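The complex appears here minus one protein chain, its other protein chains still in place.
Order as written gives the chain letters A, B and C; numbering starts at 1 within each chain.
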Amino acid sequence: MYIELMQYSVLLMAFSMVAAKRFSALVTLFALQSFLLFLLTFSEAAKNGSTRLYIVAGLILAIKVIAIPAFLSRITKKIKVPDGMGLYVNTTLSIFIAALITLLSYYFIRNFLPAMDKEAGAALIISLSVTLIGLFIMIFRIKALAQVVGLLIMENGIFLAGASITDGIPFFVEIAVSFDVFVAVMILGVFVYRINSLFTHIDVDKLNELKG
Amino acid sequence: MEGFVVDWKLSFDALSIFFGFIILLVSIPSWMYSIGYMQGLYSGGRILFAKILLLLFILTMFLVVFSANALLFLIAWELMSLLSYFLVTLDPHEEKASRAGLIYILMAHIGTAFMTAAFLIIYSYSGSFDLSAFKETCLILPLKVKTTVFLCFLVGFGTKAGLIPFHIWLPFAHPEAPSHISAIMSGVMIKIGIYGFLRFVLFTLGVEELWWGNLVLVLAALSAAGGILYALMEKDLKKMLAYSSIENIGIIMLGIGGYMIFVKMNQPLLAVFSLAAALYHIINHAIFKTLLFMGAGSILKTCGTKNMEKLGGLIKLMPVTAFCFLIGALAISALPPLNGFISEWLLLQALFYGALAGATFAKMKIFLALLAGILALTGGLAAACFVKAFGISFLAVPRSKKTETASDSGWSIKAPMIFLTALIFIFGLFAGPVFKILTGVAASVSGLNNGAAAFTFNVLSLAPQEGSGVHLNNLLLSGALVLIGIFVFSIFKVISREKSITYGKTWTCGYYSVNGRNQYTATGFSKPFRVAFSFILMPYRKMEKIRDSYYHVKSFKYEVHTKQLLNEYFYKPVINRIFRFAEWSRKLQQGSVHIYIGYIFLALVFLIIFLKRF
Amino acid sequence: MVTLSGQIIAAVFSFLLCVRAAGGVPLEVLNFFYIDGLSAFFLLLIAVSSMATAFYSLWYFKNDENTGFYYFLFNIFVFSMYFVVTVNNLGMMWMAVEITTLASAFLVGYRNNKTAVEAAWKYVIICSVGITLALFGIILFYYTASSQTGLRNLNWTELNAAGKFLDPMVVKAALIFIIIGFGTKAGLAPMHNWLPDAHSQAPTPISALLSGVLLKASFYAIIRFVIIASKSVGFSFCGNILGLFGIISLAVAAFFMLVQKDIKRLLAYSSVEHMGIVSLGFYFGGKAGIFGALFHAFNHALAKSLMFFSSGVIIKKYGTNNMHQIKGALEVLPFAASAAFLGMFAIAGLPPFSIFMSEFTVLYAGFKNGFYYSSSALLIFLAIIFGALLFHFSSMLYGKKPANMSASKESAGITALFGVMLLFLLALGFHIPDFLRTLIGAASNVIFGVE
Partner (left out) sequence: MKIFLMLFQALLGIAAAPFAGGLIKKLKNNIRMRKGAPLLQPYHNIIKLMRKNETISKDASYIFTAAPYIHLTTAIAAVFLVPSFFPPLHVNGLGDVFVIIFLLALGRFFMALAGLDTGSTFGGMGSSREMFLSSLAEPAMLVSVFAASLAAGSTGINALVAAGTFKISLICSGLAFYLVLLAETARVPVDNQETHLELTMIHEAMLLEYSGKSLALIELAGYLKQFILISMLVYFFIPFGTGPVFYIAKFLAVCAGTAILEVTIAKMRLFRAVDYLIFSFMISLAAVAAFVMGV
């Protein structure tokens, strides 16, 4: 019961991230979403008290809830860019599109994977739509950092899928993936620095020297 | 089957040997010619490079002709194009040459693409690249497949041979290449295209339907007439020769198309006859086109130009070249008693007897008569074209400084030309025996019943059909000509007692001085044709007044050009379309990473929606 | 130097593995590494071109100091690719692919100027997106596997064994994500957009490595999943999707190459084209198609590295990527330019070079299995691409050299490298050595699931 609730609230987080205008808000919301994931895994762990799930939950807490948001907000402090992250489409339309995306994933799962049982299906719908919403944010938000967060949201969505429809993908893969994410974010951060120092802005849509 | 293995199986049947002979016939003199031709034009290292390339080129041609395996054939074929491309663009500074080479190799490649398709279609039935296997498979191919294959072959080989819709590379590549290369390309390489057509369409695929033959005949007629018409318009000597190659390919294809329809009209004897005539013309064209290109080359070497408007009076300055060129011109205009005349006469006979024999094919009679007419027109235009070529560039007074000081080149240039001139006479005079051999070739490769006996009346004279009372003994004819000539000459020597001959200025309505500037020009010579055929040639003129003040026009600049129908209305538009589309498509990639991710998203959505379709 | 020797050792080692695996008996190391014919084949591919690249890098960076960082990343990059093709666990494989991205990101941005960083950014972002989608696919795979057969790990061997029990619909759904995800990294259009930027901005050796090996490595990942999926949904489904992307890639490459100005971008698009051909080979299927595709991947690795190397020499000399500013290269750098020219004919698929053979095989598969339209389309696009390549290269190589430029002597080692590579291409065109033949045979056996 509360598991579904949490899953839906993850989706809700995604929506609210779509609605977010300022970058700091985005980061906070991301931390929140990750925290929900942490709770999800933790409860799973508590239910069938397996140590490896505890560890995974701990990893999430460490990396996604604490480290990465901290890192991101530190970057935002370091590079003095306006906090707004530049919207191609305004929030209302964005939310509408996000809704459409959710519908799409609903259609997809229900049409193509009818064999699934209800809960798994619902979870899959949610995670897929979260993933795609992350993709949406990467497409329709101008600033580099927004794209980083978008990537992270996709990761979250996938993690949700991994956690809910399967009983957790194999252990060391799990760990590897989360470290991987961490490294990726680090590297992206470095590049954000570089972009800022070279271009004195992080509007990646202005990065269009190379074309054709 | 895992990967293809090239097996180096060669076969030496009559057709291959015939073409091998032609390769030798042309490449040996050209090789010798190249020695004298290249020195002074290129640096030493480049000459060596060119020689190696030339050797490889000739070898690949042999490989193409003798390969008994389609894959080997294909590889050798493409190699041939590649090497000749390198030879065309021998001088890396020549922007024009590199552009010409580009067009050439591109067209060649497209042709090869068609051939590849055809080969693969056959192979997917036969499962082996062996030519014999191909032959067996082609018996059982369904008709639609056969037609497809035929069309592919027609385009593929037609491109190499320079048949008219696919000819555009030829007038670019041949003039830009070094002359000995032009000689080989025009003399042999385009014939290799014919070889491919014979080998794969006639003797592997077999003639399935009458309209195939008709199609070939129509294209051939187009090539013959169109080629010579464009040749007539040219004032660039080598370009003119290139166009005339197109014409001759047309004539050869007439013979081959004749074979195709005669087979369908079940006239095996005629079929063999017409094919043999085509083979004869292949030899002849190889000889005199090589010779003519060599002549043009030695002019280019000494006068530094191949523009007729700048030449003139060379018959006194370089007599040997002039004589050889004259003989070549006579031969290529199909004038008796030289070899070109023989093959064209034979082709006319083939058409005539075809028209006579095809009793059940009433409309074929008219068609063949029309073809005969076109052949005659071609002959007439060819004569005009070469009167112009020889008359303007060799006769009268030099038209430029550099031409006045021209002189015959060294022996390594002269000897091959003289040799080929001799060949022209030989293949003209001993038509009987030569034709006997060729009919043997045609009969044996086509597997039709051997008419070799039927076409020669006695050892020396040709007879298209026994009992028709038509014999041509060229030896006799030329003997008669010579005798009569001597007779006439001596008679007139006798009856007109020795009169004094005074040498004076040329009379031009009392105009005081005749010099290079006010002679008749090549452009002027071809004017009537330009006007008469303006519906094809679409001539247009550029006039430009060069004035030093508003009132006083110092001089006029006047140019006439003709348009290439196909280029204007087919090739250029297509190419422009492609480029415009490409330019437009660049808009899809404007550098915004967001849009790029958007593409991924769209692809995903597309697949999700159409998942059931896959 | 260290790097080179390291690479050589690795190459020798992987070569041994190939010899081992060519026998067809897969080799498992502590249930973590798994090397069968397919992996072995790709090992060989990686080994050859990374060795060559290491050698080339020595020349390329001979004049600049502190290249330590470069070589460090280079090695990580290469070894992560080795890891991709040898590891058994698909999750690990996914991670390895991600690591290749992360490692090469800094290499792409190595020159650290505006364009370089821009390219690197696009590279990382787009590839990470793709990879993430791929992960989703993997999870779907794992989901169906675990729910159908109670499988508890992601080992390829076991998934493959469970192949026929998987739920087809889920597999199809998963496959979409897999192909789009890894396809992004394999440079299939329309997910290819990072590729020209990255190739044009990276240092030349890295460009060579990217299109020579990286694309294949991620294509290898696709193949792995296709093998499993074909068990339940049949090969043709996977083939069709690949075929769609293949045709799109060819078309995109053809038209973008026509109007290209930057030589390295040109080569990048030609890589897109060749990946398209490889996937078309899978589309056409049949033994011939697969064989052609794999062989083509190998040839392309060779030829494309050669192209990048030689044009790198030209670029270094002229100091520009812009093809309109390069003229008369044949005069300035006879050897490199000739190598580039011949290599151009090679990648354009002219005989007697080996790429002709592989393309021919692929085409044959197409005609044999009745894909007349796509085969003809392939032929047409190949013709256009040939025209484009020749158009650009003849304008670069021929013509008069710039007045201020003088013909300089070229490094013998590099010339020798070119010579060797050309020789390989030529030799493979005439005869495929039995070793390679059996290796590719083993690989295609793996694909067909023949024991």
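Going forward, a contact is a pair of C-beta atoms (placed from the backbone, for glycine too) under 8 Å apart; a residue touches a chain by one contact, two chains touch by 3 or more.
In this text, all values refer to a predicted model and were calculated from it rather than measured experimentally.
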| item | value |
| --- | --- |
| Chains on display which the left-out chain touches in the complete complex | B |
| Option from B:A532, B:V553, B:I575 or B:I609 whose C-beta touches the chain left out | B:A532 |
| Among B:N473, B:Q564 or B:Q589, residue touching the chain not depicted | B:N473 |
| Missing-partner contacts on subunit B, residue numbers | 312-313, 315-316, 326, 330, 333-336, 341, 345, 348-349, 352, 355-356, 362-363, 365-366, 369-370, 372-377, 379-381, 383-384, 387-388, 390-392, 395-397, 457, 460-461, 465, 468-473, 476-477, 480-481, 484-485, 488-489, 492, 495-496, 499-509, 514, 518-520, 524-529, 531-532 |
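Just so we're on the same page, only the chains that are shown with their structure count from here on.
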| item | value |
| --- | --- |
| Per-chain Cα centre nearest the global Cα centre, belonging to chain | C |
| Between the pairs A-C and A-B, the one where more C-beta pairs touch | A-C |
| Distance from the mean Cα position of subunit C to that of subunit A, given in whole angstrom | 31 |
| Computed distance of Cα centres, subunit B from subunit A, in Å | 70 |
| Per-residue multi-chain contacts in subunit C, two or more chains | 121-122, 125, 129, 133, 172-173, 197, 256, 259 |
| Set of subunit A residues in contact with two or more other chains | 108, 112, 135, 138, 147, 204, 207, 209-210, 212 |
| Subunit A to subunit B touching residues, read off their complex | 88, 104, 108, 112, 132, 135-136, 138-140, 142, 147, 204-205, 207-212 |
| Residue numbers on subunit C that touch subunit A, as the complex places them | 89, 91-92, 94-95, 98-99, 102, 105-106, 109, 112-115, 117-122, 124-125, 128-129, 132-133, 135-136, 138-140, 142-143, 146-147, 152-154, 167, 169-170, 172-173, 196-197, 200-201, 256, 259-261, 265 |
| Complex contacts: residues of subunit A adjacent to subunit C | 108, 112-116, 120, 128, 131, 135, 138, 144, 147, 151, 154-155, 157-158, 161-162, 165-167, 169-170, 172-173, 176-177, 180, 183-184, 187-188, 191, 194-195, 198-199, 204, 207, 209-210, 212 |
